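A single protein chain has been omitted from the complex, and every remaining protein chain is retained in its original position.
Order of writing sets the chain letters: A, B, C, D and E. Residues in each chain are counted from 1.
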Amino acid sequence: MSFFKELTKGIIKENPTFVIVLGMCPTLATTTSVKNAIGMGIAATFVLICSNIMISLIKNITPDKIRIPVYVVVIAAFVSVVDMAMAAYLPDLHKSLGLFIPLIVVNCIILGRAEAFANKNNVLNSMADGIGMGLGFTLSLSVVATIRELLGNGTWLDMRILPQSYNPMLIAILAPGAFFTLGFLMAAINMLKEKR
Amino acid sequence: MIVTTILAASIGSQVLIPVIILGIMGLVFGIILAIAAKFFSVQTDPRVEEITAILPGANCGGCGKAGCSGYADAVVHDGAPVNLCAPGGAEVAAHIARIMGTEAGSMQKKAAVFHCSSGGYKNTNWKYTYDGIESCKSAASIAGGPNACFWGCIGYNDCLKACMFGAISLDENGMRVVDWDKCTACGACVKACPRKLIELVPQNCAVHIKCSSLAKGPDAKAVCGTGNPCIGCGICARKCPVQAITVSNNLARIDYDKCINCGLCAKACPTKAILDLLAGSRKKAEIDPEACIGCAICVKACPVEAISGELKQAHSIDKEKCVGCGICIEKCPKKAIRMQD
Amino acid sequence: MKFYLKLGFILLAFCVVATAILAYVNSVTKPRIDELKRVAAQEAMAKLIPNAEFSDVVIHLPEGASTPDSLVYYIATAKADSTKILGYILSAEKHGYSSNVKTMAAIDTEFKLINIKVIEQAETPGLGANCSSDSFAERFKGLLPEKLLVDKDGGEVKAMTGATITTRAVTNSIRETIAIIRKDIESRANTLPEVEA
Amino acid sequence: MGFFGQLFVMAVSAIFIQNFVLAKFLGLCPYLGVSKKLDSAFGMGMAVIFVMTVASAFTFLIDKYLLVANGLEYLRTLAFILTIAALVQFVEMVIQKNAPALYKSLGVYLPLITTNCAVLGVAILNVTPLPDGSTYNFLWATLNGFLSGVGFTFVLLAMAGIRERLELVDMPKSMRGFASGLILAGTMALAFYGFMGLKI
Amino acid sequence: MKDKFIVSPAPHLHDRTSIPNVMWNVVIALLPALVFAVYYWGWRSLWLTLLGALSAVLTEALIQKLRKVPITISDGSAFLTGMLLSYNISANSPWWLPVLGAAFAIAVGKQVFGGLGNNPVNPALLGRAFLLASWPSLMTSGDTWIKTLSRPFSQASINGISNLDLIHQNLQTVAPKAYDLVTSATPLKVAQTLRDSSFVNTITSSDSLNSVISNNIFTSLFDLGTLQQLFWGNVGGCIGEVSVFALLLGAAYLLWKNIIEWRIPLFYIGTVFVLTFFLGGIKGTGYSLMLPFFHIFAGGLMLGAFFMATDYTTSPLTKKGRVIYAIGCGLMTVIIRLWGGYPEGVSYSILFMNVMTPLIDKITMPKAFGRIKK
Partner (left out) sequence: MRLKTFPGGVHPHDYKHYSASVPIEELPLPQKVIISLSQHIGSPSTPLVKVGDEVKAGQKIADASGFVSIPQHASISGKVSKIDIFPHPSGTPQLGIEISSDGSDNWVELADDPNYLELSPQEIRSRIAEAGICGMGGAGFPSVVKLSPPEDKPIDTVILNGVECEPYLTADYRLMLERASDVIAGLKILLKILNAPRGIIGIEANKPEAIALMQKLTADDSQISVAPLKLQYPQGAEKQLIYAITRRKVPAGGLPMAVGAVVENVGTAAAIYEAVRFRKPLVERITTVTGSIVQNPKNLKVRIGTPFYELVNFCGGITGDIGKIISGGPMMGVALPSLDAPVAKGCSGLVLLNTREARSIKERNCLRCARCVDVCPMNLMPSLIAQAVKGNNLDLAVQAGLDDCMKCGSCAYVCPAHIRIVQWIDTGKLRIAEQRASNK
């Protein structure tokens, strides 16, 4: 049942953030709050699914020499759609994600997936891959964001979790905190892997 | 279809101009890339990439080249042999051969064995208290090495550290052993061991001398510690039905080309210096009397004279004598012999 | 030749389709986005001075003195009575600690601050970034431009703990902008916006 | 402030204060991925500087004369990335043919650059209004691309230097690879905090 | 005769230095400053220092235990890190600040990379940067710094009141909320406030401040009285910045013991001195020797130059490299102090140069004796 396998592998086994280590920029830049992280995750997932489907459809008619430009155009189109739609219907989120929406284009995951997967697989599997990878991406973004928002702001999804008296550790929502959080998460994953 | 609908729906500058602009950009870039592809095309040998792709990518250096891609390059451009990649084994060799259009050549799967059983550090007698860096190579280079046996394992695990496939571990005596399933015969351990205790042998060889000491018997015994030293008594050589063992300089050595894995030497060795991997699991040959035509080929072939029988009559095998080497099976023209537990 | 054109046209085709789709999406979303922007600006102003209508005034600044050569402020007139000037809304900006801090401020006809709203900043979260909060705006309410200095500089704006620089940027930018438009407003001497040339 | 004064300010800003990697979170994948060896970091850095400069110039022109002129700002993402992808591929082919030695050292990094946020990032930032409302002209946009590339290369090299050193020591197993790379990135980001709020 | 002798590689002789010896000596060298800090700011300085050191030591022990490697807390390096971290916070800080900072310094700054000798940047400074980024208001705001005027040295022995105090008091009359007698800004903070406020002056038409804050007073901050006060102590600042005198005492001990080398402190302080002289002049305060002296005495420069920039692990290996490194530290310090948004530049400068250290080592790799320079 390869469809199902393609669907689930992105979540843990080939998690784009922790295992493949691509798409670092949005992972770190948009995880200051869980809300942003989920927004980013969904946007990226949408693009991933659409572009994976599209690319596996057109893979046979694109000559090798212009393969990358063509894929890039396809992906950029979907990204722009997301960008505009978000600006029109979710303006606040759009504002806080800022530059990183257009950057989904280059976001290595998507190109990585297009090159590595959709280019070689059929539509159904590509779609499954897109969904899986997107979910995996969203999930890891949320995990990182949860830690950062909790430590750096005392809240989760804007709900106050830690008591008011907690003096938030601001570094968690600053740039260095993003690196540290992800670094330690990765170390934890390595440790778990070693244990097995 | 969609295009036409959209176009039809709103033909106006709102759609037309952007479409034209981007269209032209696409056209221009497409043509430029196409021209560039023609004009700047470089003949690279695609085979290098193909070979790199099928190599295991461990970059272990076993082939003697700078990493896997280095080897791929060497195969294509310098005509390096296709069967140098030990980790990849015969499969990869065959694959490369197919790409290169040559024959894979024989690639007997090999693995590492240790010719020492002492266990090294703490399990042998030491001449002195060694106070230096814990590496066999370093320790061996001062004062002849710390262990009393000049030939034996020092035990700082240089071999174990060198093995990137995790094939080496310690047995209950503290001696290093190789997991043949994991061993890829890359030879890194062989290079690492300053005592030259490790040898790559074909994986179908089951009997090994577990000692490298050139000392005279009593001396070897005195220094060995928990191991089983070879004392050079020569009993094994005399027991060997195929003369695969020679003893020189107080040490027995097995010629793996001759050895038939019968294990007789191991049974005979007074110091248990010979390891028999098949001990206890060895099968015996049995002749199917129906199929046997009594050609006596097997009688001649059997190294231990376990087969007897009249010409043209079904032969029989003396189970006591049979060592399960399987030579008769190979030789029997009628495939009348089988192995039985 | 055919090879070149073929590649060119394939890429062209993709571009055309993609662009067409985008053009379509844009035509759908653009009005909404613009509308959102307008409403947001209106709302921001309405929050600062409720029940008012706004009309803009452009002041041209002397060349070379500063980078933007013009400045816009809004005159707020009462909804009920369009001849009654309720105050003015100005926007000011200055570099704070790590970003440009853009503030919208409402002043009454005496140039006293009615309220302010920081609308754009990327200061340190938890520090300078707190300038977007209402409690920060409180510190400005009712101040006269003369008092518009951070307490450490001798004024009456209480600096946020650990974020004097941000506070100073907001305070100073507002004071400076008021100083500029003050002349314009005074010259206009309570005439109504319609008269504006 | 004369030309050189402005240039200096821009350089300091791009390299230290608003560093692409450490302050703007752009180009992190190569920063983490190609920083294990100084040599390859250097190659990557040079390739990025080159592409960022050229891409800045091209995209600026395209934006100004094709997009903005026709009110098509919404096509930026599409047009820019198309330009960058085509450009990178073109450059790669040219170098491969005409400078095989250069290709050997830089070539492998070029394809990676298409997927580097920093390039598209700088192209987009070049055409977004600056805090004071003004925008770059062609010269400054190109210089900005170049200097941002230099800033990227600078931290990439520093990172590679540290990681080469750490190659030799025994780090805890679980920290090897990306985990320590990320911790290092955080450390460097903290070290660069001193430049924040710098007014020049 | 025993039958088993030791066989080891040459050399068989070793000089008396060892890691614990080096580290505890640095701890000793830091003690004078602690004495001064306790004298001026009370026992809390001591408690905070001990808390930091203790937290560092415990963190190190815990991590080493978890990693199943030998526990090496007795070598003093963790203690030293914790102590230096505490020296970098105010004596008025909450107790958990040094605890968290030291734990972070050891865990993230050191053990993550495998412990002693492997850390790429100075752990104590990383800990400080962590605290600064996490709780900036606790680490920078005016009320954190205490200063007790009731002690000798500060006034009696220096004949009257210094301009620094005068400025404090003047500022109090115009802005009573910002400054009071018990807590006071650090000298560098005052300088920064003055710097930024004087920009204000040129713009404001309402000149209520001009009488107080003028260039005149700006320069008069850097007078002999201020310098004396900085030298002996009792100015607002971190625990370890208390007195230049106390730090120099420790530094002399380290130099005498051959534990630190003169290059880094000399070139670091020298660079700051020279640059502040010239750049300070450019910035309109006129060329005066007072300004550079103010800058080398104020803030953490002495602490940084003698005790933190000299940290073996994070400074270059070669002599030439150390000179480059020290000059770099000086340059960065001056830039941050004169143009930065943050009054003190020492810790960030050292951190930044730590990051550069591998590159410096790379370019200053020596040519072997008898090898021709290429």
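The rule we apply is simple: a contact is a pair of C-beta atoms (placed from the backbone, for glycine too) under 8 Å apart; a residue touches a chain by one contact, two chains touch by 3 or more.
No experiment lies behind these values; they were computed from the predicted model shown.
Across the whole complex, the hidden chain's contacts among the shown chains comprise B, D, E.
The hidden chain makes contact, of the residues E:116, E:129 or E:323, with E:116. Remark: the omitted chain is touched by one listed residue; of B:56, B:70 or B:132 this is B:132.
Looking at subunit D, the residues touching the absent chain are 167-169. Residues of subunit B in contact with the chain left out of this view: 64, 127-128, 131-133, 135, 137-138, 141-144, 150, 191. The chain not shown here touches subunit E at positions 1-2, 5-15, 17-19, 21-22, 72, 75, 114-118, 261, 312-319, 322, 365-372.
Here is the rule we use: only the chains that are shown with their structure count from here on.
Nearest to the global CA centroid, when each chain is reduced to the mean of its CA atoms, is chain D. Here the chain pair with the top count of touching C-beta pairs is A-D.
One simple way to say how far apart two chains are is to compare their mean CA positions; for subunit A and subunit B this gives 44 Å. As a whole-number value, the distance joining the C-alpha centres of subunit C and subunit E reads 42 Å.
Across the assembly, subunit A contributes residues 65-66, 69, 73, 76-77, 80, 84, 170, 174, 176-177, 180, 187 that each touch 2 or more other chains.
For subunit B, the set of residues that touch two or more other chains comprises 18, 21-22, 25-26, 29-30, 33-34, 37. Against subunit A, in their complex, subunit E makes its touches with residues 108, 112, 130, 133-136, 138. Across the complex, subunit D is touched by residues 15, 18-19, 22, 26, 30, 67-68, 93, 95, 97-100, 165 of subunit C. Within the complex formed with subunit A, the subunit B residues making contact are 26, 29-30, 33-34, 37.
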